[in-house]
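Apart from one protein chain that is not included, each protein chain of the complex appears where it belongs.
Letters A, B and C name the chains as they come in the text, with residue numbers starting at 1 for each one.
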């Protein structure tokens, strides 16, 4: 199948937008045909509107594409959104209203009852909310979201632990600077430093989104998973890759080996359907004592694999471990692309 | 009072040894008169035996002092030890046996029943163990230890929480590279990276030492505090300053304000006695949302102050917060010097 | 002498402004009595107008001082300016016109004929231009400038080489991120990276300012030194301290030892007058093979000392060496303070 499905990108000049462009450069199904951005960029060629900040060379056909007004009209039906949350609310709704499928990385609609907050390996069935969304919103199209970049890593690592009676999760994250976009974190603040805070309600997102993701499909909404999450976030001088130090309380007392087996045998719809962006094994357990690490593990399986290590008993709760994932791929642009791939194969596009 | 008390330094050429030399350069009581190190360095001038790695310029009288064999003999009575734990056990015992007061930063004797594991603000009364130590070991001298560099920061932040019924502590640390000594962590491993592991039983030290420090004087030993601690440690690309993300479970439910007040009003013997190295306020609470940070806060009060921030309710336990301290000053050489100052003023030297 | 001379700071909330405040906190002569900044800050207390970004704690009397409109009026006669060059031209002129002595770190007036571009150790006599300035500008006050932060380090290292017939200087700099102010360089651009470019004409400043600094007092202007300078600048992930890799062509062929002697014996008016901020020895030569380095050497003598190392023959020109200095102290705020100290002792204030 050649890349025959045209897609558009909202917020194309930003960091997430650039990551969309880079990841879709050789996609077997999707072809970037439309770029939308803020007024400042409209009418300019992409290469003149955006300073390309990724190591992958920018393709000529994108470089010379003219950036459009971020409004429905001539845009393709399938839209990826990397819009800043300050503007995403209005623009994404306009597109959904006009019949577009908006696959969004923004936070604005994540916690809306009828909006799927999707990790295809974890809760592919949450797509069934779309019918209710259509009724509730009166949109001809729809909005589908992926979680916050740190939440994804944590939720994927927790998903297989539900079988052991997941009750509590205490997590401290060490998050990469790319999570803050561009220009993002000033070097004066982070070079040789750590900052024990991330604005925009980062901790609350982790504490609330996780429970929706792990929840089950209810009546026109998701019934949250009953576990509780406590998050403390930090920014560290790492370019890409969020690390989470996690302690969980479980109802059962599985052996460490049983938990590792639950992680490594975990598969979902993306693996069943062999989606192009799906990692063959979503959760990889590393037995070396000092892993996972951003530099060595963030790019596993094209940045879509989540790595776990250091599983050991917790003197207070049940189990401690470390999880890691690439925040702008698995945690943002790659997550949205996998969502779209799932929808395409499930016949929803 | 001029600096009239001669002191020696064991392991003088190492990172902790160099930090001892730097901190004692202008000490009002103690004067470095003797340097001991491994065979490789003996007989050389200090400047030829050690590559000075600190920004404070090395004083000439130290630079030209000849490094001695690390054995009792002509060494002063008061000895600071920054020896590597692979050799500290034997050498420190030899000095204690020969009548020296060994104020040690090494881990070897920390958990021995009759050895004080001292943070003068927290457990100055543990010095009373020395009588039992003398009887148990038959030494003419004695050994006094300070805790692990991460433990000190955590234990100091926990000390005032005992009044609220401290039950559980879940902590993830973000530790500076100077904690690993020199050459320590290769840059290939840590530049733009984090490592979720520190060797040498770092997590176990935090989990066990903390309870001895917070414990109470029993019969010829310390009765551990009944709380439990769960530690997960990480190494981050920070030069100096260990950060701890902490969640505690308390029996009582004090308000955040009451806890902050407990921290900021906390004082100990070093403050009563106005010891030269004592910070005026051992625990400083920072109200800015993004503090404490290594670059801004590690050097507070000459590196002896511990800073705390971000106190907020924990959805699972009682309270979350962040604590920070300078790992080679408050967490190592400065800690030992404060221990010696306390002993001097308590008449034990 | 107590700190009896009131001073004001223009651009007080910026990085250079904050550095002025930090360096003047315990100054024996100057006392900060007035803070001026842009409209956004006026009328607010300093602590509310500025996010304090230095490790030195902010003094209470500054924290609570109300920030004023950056215009003459009730400001002290002596004004330090850390204004951004986009606004410095107009504001500094207004103050000079109104009779203030403006000791400026901004680039706007540096190359104006009758404005001293001062490094007190190098060209204290250039202060004599002020008479011509007064005539040319018709100002009741005056403007005195210090050089660009990289230029200062280079010019100080070159000054003693004039005696050997300095002809050519090829220099590549490795500049710290603090030189770009705040927020300055995004961490995404510089973490684990180097950028071979600095905007704002950095290379041209080095190439032109250096020759004025090393020049001699002519008729109502400085006659440039006849040497030529070629500069290539880079930004490196260093917090403070600019490093310069320099190759010089000299008319004479002095031995390396003779050059080192010229550097280490170099003194100027600040040392003669024993000015409070003056380093006892402006140029310190380090004989270790791997020095100077930012982490170890930037803060020498309170950040006012320039360190030099690695002097060796150049196969193409005459001599290669490395020079280093603290860019926000010796290269900015400290430079301006030393300028003001010189003027005070020379009776010009």
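Basically, a contact is a pair of C-beta atoms (placed from the backbone, for glycine too) under 8 Å apart; a residue touches a chain by one contact, two chains touch by 3 or more.
Small disclaimer: the values here were computed from a predicted structure and weren't measured.
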Decide which residue listed in C:24, C:50, C:170 or C:214 touches the omitted chain of the complex.
C:170
Among C:36, C:116 or C:294, exactly one should touch the missing chain; which is it?
C:294
In the whole complex, of C:71, C:217, C:236 or C:349, the residue touching the missing chain would be C:236
Touching residues of subunit B against the unshown chain: what are they?
15, 53, 177-178, 182-192, 237-239
Contact residues on subunit A toward the hidden chain run 53-55, 57, 191-192, 239, 295-297, 299-300
Mind pulling the subunit C residues that touch the left-out chain?
168-170, 172, 174, 192-197, 199, 207, 228-230, 232, 234, 236-239, 243, 245, 247, 249, 289-296, 309-310, 314-317, 320, 322
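One rule holds in what follows: only the chains that are shown with their structure count from here on.
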With chain centres taken as the means of their Cα atoms, state the distance from subunit A to subunit B in Å.
42
Report the inter-chain centroid distance for subunit A and subunit C in whole angstrom, where each centroid is the mean of the CA atoms.
47
Out of subunit B, which residues touch more than one other chain, so two or more?
192, 239, 295-296
